[in-house]
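The complex is shown incomplete by one protein chain, all other protein chains being positioned as in the whole.
For subunit A:
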């Protein structure tokens, strides 16, 4: 199986790899894992005024498709409100990266990582106050 050009691009030049400091304001973390492939993904969002995601970082241990999926969503969530981020669907990720059917679960993992990060934010901060 060969990776698409977009997967290779994200795999070779992953965007926003790393972590935020634990004490940083507005940071929330989503941790998910896919038993089928043993991949583990951590997605962090930094939420500012009006519930807008100002920055995002990820750390993923897994195959190229899992790394590309998480790298892509860190770009996509930036500038969105946390509720808009929840609208990102795994099918959009899979389409953008041209993932083959056996790698669809990587895009599901990335979608679930966003949901987990937003849920963590809401748990810590409650619903955001509109700007």
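Heads up, the rule we're going with is that a contact is a pair of C-beta atoms (placed from the backbone, for glycine too) under 8 Å apart; a residue touches a chain by one contact, two chains touch by 3 or more; residues count from 1.
Here is the rule we go by: contacts and distances are computed from a predicted model.
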Checklist entry - The chain dropped from view, which UniProt name applies: "Dihydroxyacetone kinase subunit L", "Peptidoglycan glycosyltransferase MrdB", "Co-chaperone protein HscB homolog" or "Hydantoinase/oxoprolinase family protein"? => result "Co-chaperone protein HscB homolog"
Checklist entry - Given the contact definition stated above, which residue among A:33, A:64 or A:100 touches the chain not shown here? => result A:33
Item to check | Residue numbers in subunit A that touch the chain omitted from display | outcome: 31-38, 40, 42, 59, 61, 105, 108-109, 112-113, 116
